[in-house]
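Reviewing the structure listed below.
One protein chain is absent from this view; the other protein chains keep their places.
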Amino acid sequence: MSVDGAVSGFITAIVLMVITWYYVTSARRGKQMPEIRKLPGLDAIDEAIGRATEMGRPVLLANRTADVGSVHSFALWGYMGYVAGLCAKYDTNFINIAGDYLAAAVNEEVIKQSYLEAGRPEAFKPDTVRYIPGDQWAWTSAVAGMLKRERPATTMWIGYFYAESMTLSEVGAQIGAIQIAATTNTAQLPFFVAACDYTLIGEEEYAASAYLSKEPMLTGTLVAEDVGKFIVVVVVVLGVIAQLVDPKANLISNWLKF
Amino acid sequence: MKRQVPLILTTAMAIVVFLSVVSYSLTELQVQAKIDRMRQFMTAVLMFMGVANLLRVHGNVISKKERNWMFSGWLLVIMFVYMIFGMAVGNKNLTYRWFYDAIIVPVNGTMYALVAFYLTSASYKAFRARTAEAAIMMVCAAWVMVSNVPVGDFLWPSTSALGGMAGIRDWIVSVPNSAVSRAIAVGIFLGGFASNLRIFLGLERRHLGAG
Partner (left out) sequence: MLEKLNNLDSRWMYLALVIVLIIPVIKPIGMPVSVNKDLTQRAYDTIGALPAGSIVMFDVAYSASTDTELTPMMMAIMEQMAKKGLKLLVAGQWESGLFFVKDKVAAKAKSFGWKYGVDWVNIGFKAGGISTFRAMATDFWKGAMGIDIDKTPFEQLPIMQRVKKLDENAISCIVIYESGSPGMETWITYFPKISLVKASVAAEIASSVRYIPTGQLKGLIPGMRGAAEYEKLVGKPGVSTQLMDAQSLSCLLIIGLIVLGNIAFFSSKKKAGHIGR
């Protein structure tokens, strides 16, 4: 069985890997990496946690669908480590709700590690990480109930959300929380944009670990991603020109289908 | 050792899965399907760990008679009754199916229907023409909403100039919306690719804990 675009996809993957490897090794050798542009959603995290500290209300970070094999979990841990560290430093109550048991176990380790790095391991409470089974609406009603009862001052919705995004973000808005959302599900972006204060769109969700840690090697992968994007734009422009010149013999299109 | 072994395993599995997608012979061997089945088996085992976790947490709430402890008790009762009943009779049993069809299906549908209510209040608060961009977003949203219902066709029929409200809606959805949607999709792919590479290269170590 042949798959359209398998060979060109393979070559594209190799090219992107080479570019990423180049930038990562450059960063390792000490080469200065470009600055990441401002991401208001990520800059607002400090302010949001400060607000929660002043109000004496918790910070909530939740995700339903991310299991440990998912790239969204890795993105989530970038946020979680940073937010947990700040909450430990300011003695703010931090709540994490996970929809997958194994992810909840790893989340606990990530948070404990952050508390340890902040010098406050004793601040970790047993109910910091809460596992609620990930059935879509069961999880959503449990979290909505928790929002209404515990009234966090800051809520962060990080990961791949489905229809529950509207319910969660609107309930968060009703309790007056500052809301930061990050998702790659474009179908749910309008709901987050309508109800949340800050929304990170698409690949901005993945940028957190590089942006918040400012580690050069992680920034290098973002630079590689941008170079990849530039290559895509060049291919698109060339493809459009080729299609206009001769639609039947579009080399770019034929190569991409190979 | 605690950090190295998971990193080595991750990279090794990534190579195997990548090769099984691109290599014809590995696809024939259904390597990815076998790995998926291993994952499903592990997920099933983890489900029991989840049950144990719920028992521990809610059992604690009940034993200390904390606030709303009755709901914790109710949760444990339902969980064990349904689980034991299901294991005893199998998921083709009519009574077992009835529980699902009569309770879960309508409740899920109700929760999904609630989205319409939340959408109403969110629209009221969000669609304010504070800036030019917000005004454009508001007008486009209102236009698409009205043209999707028979009222839109009544106001400006699709048989008239420009295809009526529906014609302009189709342009909004298929031209600017599609363009942006494709651009975001490219960005998401590249972002996900870069994230996955960070995992394969062992640059993401947050989940490995101390060390």
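The first chain written gets the first letter, and so on, giving A and B; residue counts start at 1 in each chain.
The criterion applied here is as follows: a residue touches a chain if its C-beta (ideal position, glycine included) is under 8 Å from a C-beta of that chain, and two chains touch if they have at least 3 such contacts.
Everything numeric in this text was worked out from a predicted model, so none of it was measured.
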Contacting the left-out chain in the complete assembly, out of B:T11, B:N60, B:N108 or B:N196: B:N108
Where the missing chain touches chain B, by residue: 27-28, 30, 32-33, 36-37, 40, 100-101, 104-105, 108-109, 111-112, 116-117, 119-121, 123-125, 127-130, 138, 142, 145-146, 148-151, 153-154, 157-158, 166, 170, 173-174, 177-178, 181-182, 185
Where the missing chain touches chain A, by residue: 1, 3-5, 136-137, 162-163, 174, 186-188, 190
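Methods note: only the chains that are shown with their structure count from here on.
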Rounded Å distance between chain A and chain B, as computed from the means of their C-alpha atoms: 14
Parts of chain B lying in touch with chain A, wherever the complex brings them together: 18, 22, 27, 39, 43, 46-47, 49-50, 53-54, 57, 107-108, 111-112, 114-115, 118-119, 121-123, 125-127, 181, 184-188, 190-199, 201, 203-204, 206-207, 209-210
Interface residues, chain A side, partner chain B - complex: 1, 6, 10, 13, 16-17, 20-21, 24, 67-69, 71, 73-75, 77-78, 80-81, 100-102, 104, 106, 109-110, 112-113, 116, 127, 130-131, 133, 136-137, 140-141, 163, 166-167, 169-171, 173-174, 184, 186, 191, 193-195, 201-207, 209, 217-218, 221-222, 224-225, 228-229, 232
